[in-house]
Each structure stands twice: as C-alpha cells, then as structure tokens.
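Since the structure comes first, as structure tokens, the remarks are kept for the end.
The complex appears here minus one protein chain, its other protein chains still in place.
Right after this comes subunit A.
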Amino acid sequence: MDVLEQLAKTFLDWEAMAEVIPAMLTVGLPNTLILAVSSAFFGCVLGMILAVMGISRNPIPRWIARIYTDIFRGLPAILTILLIGLGLGPVVRILTGSTNPYPLGILALSLMAAAYIGEIFRSGIQSVESGQLEASRALGFSYSAAMVLIVIPQGIRRVLPALVNQLISLIKDSSLIYMLGLLASQREIFRIGNDQAATTGNLSPLVAAGLLYLCLTVPLTHLVNFMDKRMREGKTQKVEPDEAAAIIGKGH
C-alpha cells in the first residue's frame, strides 16, 4: 500500500496539478500552439519551395534542396534548436537590438519542419500521374501554370494526413525550445510543468503537462486516421452506367 500511495503522491497529486493548471492553460497552451502552428506555417511555405526545387529539371536547385533536407533531417532537433537559438541570438541582437529567443525558436522549428514537409510535398506532387501535367500542357497551360493549378493541388490533397502528422510532431518538439531560456510569459506547456515540478519536487505537474499534450495530439491522430480512411474509400466510388451513349452529339 505504501508503494502505491507513494506513486500516487508523486504522479497524481491533484493539488499540485490544480495549482499549475491555470498557468498551463493561460500561458503554456497558447505558447505551445503559437510555436507549433507558426512553425508549421513557415515550414509549409519553405517546404513547398524545397519541393518545387526538388522536382526541378535544373540540377542546381535540386541539389540545394537535397543538401538542405539531408542536413535538417539528419540532425537531432535539440542540436538544431541550440545552434540556431544560441548561435543566431547575438546576430539578431546586433541587427535588431532584440534579445528575445522566442522568434529564433520558431525559426529553428520551422527550418526543421521544412525539411520534412518538403519531402512530404515532393512525394505528393510526384505521385500525381504524369498524364495530369501532360493534359494541362496539351490545353496550352505553361509548365508553371499547370503545376500551380493542376498538379500541386492534387499533390497537397494526397499528403494532408502526413502534414497533420507533422503538426503533431511540432506540438511535441516545441517543448524543446525551453533550452533557449524564455521569459516566464513565453513558457510553453512542458516548461511550465517542469518548473513547477522542480519547485515542488513532485512530478504531478509534468503528468498534467502530459495529459494536456495528449488532449492536443490524440484528436489529431484520429483526424489523420479519419482522413486516411476517407481518401482510401474515395478511390472506390460508385460509377454509374453510361446511359447517355444513345444521345451523343445531339444534346438532350
């Protein structure tokens, strides 16, 4: 019994949780969402540029995209965040006078996300049948118009589930920017739980943080599954018989 009580006190101390939850919801949650959503946004913009470079017929942009992707996918997230957050900090201070590490955290997360999202977009675009580009070009669309109007929109649709997965990763990885030393008002969910756990010597605030993360990520995971399922079913739509064969050329 003692052991169970001890465990419950360490992990499920409701009072310790109740104490930290207001700050977690009013400060931590918005910051986590700002970090994840804004880096997902910038990651998508940069990722689309990388994807288009990656399928270019010119080898130079292709190689640039390749090298970028290899570097940012190959490094541990924590290392990238530290190098960019701490390394660029002084540069930004000289240029703008700002010592705020928060934008640099977003930058680091965006750069990493772009490497993954770029690959997701590229595979989506390349999965679109070549006949789509050919038919568009046969109508008289330029290469870029055909890509923008026809090929890329279809490619994006196919990878929406993978993009939501990327958002889930960003929600979790945004916790890593605690390394950059944020102001109290800039702390995200993990940092608030961690600070409280450190001051109280009790892990329950971290458990509360974990529950809050799950509240964000589990619905998104199910959204991914739902989208996956709908896309698969969308492929086997019912086709009606060709009832109009008799009225060809005559209108009706």
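The working rule: contacts are C-beta pairs under 8 Å (C-beta built on N, C-alpha and C of every residue); 3 or more make two chains touch, one makes a residue touch a chain; residues count from 1.
Please note the rule applied: contacts and distances are computed from a predicted model.
> The chain that is not shown, which UniProt protein name from "Acyl-CoA dehydrogenase", "Methoxymalonate biosynthesis protein", "Peptide ABC transporter ATP-binding protein" or "Isoquinoline 1-oxidoreductase, alpha subunit" does it carry?
Protein name of the absent chain (UniProt record): "Peptide ABC transporter ATP-binding protein".
> Tell me which of A:56, A:154, A:194 or A:221 is the one touching the absent chain.
Considering all chains, including the one not shown, the answer is A:154.
> Just name the one of A:139, A:184 or A:198 that touches the chain not displayed here.
Going through A:139, A:184 or A:198 one by one, A:139 is the residue touching the chain not shown.
> Spell out the interface residues on subunit A facing the chain that's missing from view.
129, 131-132, 134-142, 145, 149-150, 153-154, 157, 234, 237-242, 244-252
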